[in-house]
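Structure incoming, see below.
With one protein chain removed, the remaining protein chains of the complex are shown where they sit.
Chain IDs A, B and C follow the sequence of writing; residue 1 opens each chain.
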Amino acid sequence: MLTLHLHYFAIFREQAGKPSEKHSTHASTAAELYTELQQLYDFKLPPSQVKVAINQEFCDWQQRLESGDHVAFIPPVAGG
Amino acid sequence: MLTLHLHYFAIFREQAGKPSEKHSTHASTAAELYTELQQLYDFKLPPSQVKVAINQEFCDWQQRLESGDHVAFIPPVAGG
Amino acid sequence: MLSSFKFSIDAIDVARLQDNLSHPSAGAVVTFEGRVRNHNEGQRVVRLEYEAFIELASKEGQRIIDEALKHHTIVTAHCVHRTGLLEIGEVAVWIGVSAGHRGAAFDACRYIIDQLKQRVPIWKKEHYDSGNSGWIHCDTTPNNPTSL
Partner (left out) sequence: MLSSFKFSIDAIDVARLQDNLSHPSAGAVVTFEGRVRNHNEGQRVVRLEYEAFIELASKEGQRIIDEALKHHTIVTAHCVHRTGLLEIGEVAVWIGVSAGHRGAAFDACRYIIDQLKQRVPIWKKEHYDSGNSGWIHCDTTPNNPTSL
């Protein structure tokens, strides 16, 4: 069981109803965690349209999570 | 014998020592006129590097001159 | 010369930023401003909201600036992006590049805005005159934004 800091932005922040939270999970990868959160908050974006950042760096979906990690899922960007 | 208004810019103005003048000539085309002026003022630029404007429009070197025409020879441009 | 990527919650002062680009060896200065348009995909936009993952976006933005400096012969490159609520006509992003020659200035400026739009975690929510709003590119049906 890991304890993570999750950060939500834009549409995820609205769908989760909060900008961040502590979250305990049995997920071992970012991919597994996203699947879990999709069910929890009804996130509709498929993983193919989402990127993941751990501790403020983009990373692979298969990266293994560690307790205390800050995890953010990045919806399609639209700056400029 | 034609009477023309000649206008000199940049290096031509400096080499002719004046910005404009009335000029009488037997030249019948812009090309002939430029050859005449090259001798008169020692203009060194070959015609291949020069353009000609008659009455404030670019024109062909073979355009026939008419009395009262305003003629300008355009050295290589360097705006911007 | 210092080059930077920054966020601003306040209105972007384009004139002041442009002054920063002065350099005796810079013969060419190219700037890009992205402004809030009054329409998108056929809908009338009344205002726009920008949200950023500031820490990651700042890093990624600085990487783009560094890439521009590495791959193009330029003197300096700066970028400022707004966050928060913006009205029509306000500057959402400003990019300024100075270089010895114009080709590099144009290419680097375009590189920065193109990469910014692809890579930097910034999101845009459009508010329409219908009362609807939507996060751009985030709706599963992109031309049919979610209702408030």
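The working rule: a contact is a pair of C-beta atoms (placed from the backbone, for glycine too) under 8 Å apart; a residue touches a chain by one contact, two chains touch by 3 or more.
It should be emphasised that the depicted structure is a prediction, and the values quoted were computed from it without experimental measurement.
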Partner chains on view for the chain not depicted: B, C
Touching residue (missing chain; options C:Gly42, C:Gly89 or C:Gly131): C:Gly89
For chain B, the residues touching the chain missing from this view: 7, 9-11, 13-14, 44-45, 53, 56-58, 72, 74-80
Touching residues (missing chain, whole complex) on chain C: 14-15, 18, 22-39, 88-89, 100, 102, 105-106, 109-110, 113
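By definition in this document, only the chains that are shown with their structure count from here on.
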Leading chain pair when contacts are tallied as C-beta pairs: A-C
Centre-of-Cα separation between chain C and chain B, whole angstrom: 50
Separation of mean Cα positions, chain C and chain A [Å, integer]: 25
Separation of mean Cα positions, chain B and chain A [Å, integer]: 73
Numbers and ranges of chain A residues touching at least 2 other chains: none
